[in-house]
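Structure record follows, encoded as structure tokens.
Yeah, one chain of the complex is gone here, protein chain that is, but the others are all in their spots.
Our next item is chain A:
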Amino acid sequence: MADDNKNAEIPLPALPEGIVKALDLTLISQGAEALVFFSQSHPFIPTHEAITNSPGFSAGYILKYRPPKPYRHALLDAQLTKHRTLSEVRSLYKLMLAGVKVPVFVSVDPRQGIIWMENISGPSLKKWIWGNEEVIDSQTEDEAGRAKLREEKIKGTLLSVGSEISKLHFMDMVHGDLTTSNLVLRNKNEGEMEPVIIDFGLSSQSTLPEDKAVDLYVLERAFVSTHPMHAEEYIGWLLEGYVAGFGRGKKTGVFKVREIMKKLEAVRLRGRKRSMVG
């Protein structure tokens, strides 16, 4: 009986009935703010032999839903949902046009807090590093050998992650929640992983180097908590890719990134002082 409709068991506060009935949704993440579902089919483009130029994705689609929060004032809640939903899709659209790797945005209903986008099939950066560390640790006991393997297997990907983030910051976009879970790796070809940035609900436009430094600092803290053993090494590689990415923007880029790295030092210092005071 329970298998008749697997959606029946999921608490779906207000996901429009039309969507639940029409599409086969699988809940894949339940965060503080959003429910994330996977759907193999497109929300509005049916499969038909006459349709051959469809912007479809074989890896399927993601429905990100921000349900109403009963504990928040209803009107404020509706405004906040609309605001987050729209900042996310505006950023996704702008970044897609600029060629930064983000999920392609498909559709939005800001009143309902619904976003449809391309599904990125692949592990989060966090899981991908864990997987590699496990393999490396099983291959050799020797720390020098492990360090060499880390450089072989992990460095290249972190350089490209840094480079992708630099594109975001170069166009004065700040992510607002850069973590090792919000970076997803898409399997491109033979072991080469292509970084895709997700989760733009807190993103904003900013010309300030400080805001970009805070983005990087948040990411550093995420590395320290998810990969404490080698966080420093990983961050080093990522920032190497980041700085090199700005270099491609010629003079303005080099100037910009110098300012950001200066601010990053200051933000780190503030962070350390704060943790010392406790």
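Operating definition for what follows: a residue touches a chain if its C-beta (ideal position, glycine included) is under 8 Å from a C-beta of that chain, and two chains touch if they have at least 3 such contacts; residues count from 1.
By definition in this document, contacts and distances are computed from a predicted model.
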item	value
Chain not displayed: protein name in its UniProt record ("EKC/KEOPS complex subunit CGI121", "Cytosolic iron-sulfur assembly component 3", "18S rRNA (Guanine(1575)-N(7))-methyltransferase" or "Vacuolar fusion protein MON1")	"EKC/KEOPS complex subunit CGI121"
Listed residues A:Leu23, A:Ala78 or A:Ala231, member touching the removed chain	A:Leu23
Residue of A:Val89, A:Ile136, A:Ile154 or A:Leu168 in touch with the missing chain, whole complex considered	A:Val89
Touch criterion as defined above, residue of A:Phe37, A:Tyr65, A:Phe105 or A:Trp237 at the omitted chain	A:Phe105
Interface with the undisplayed chain - residues on chain A	18-19, 22-23, 41, 43-46, 48-55, 86, 89-90, 93, 96-97, 104-111
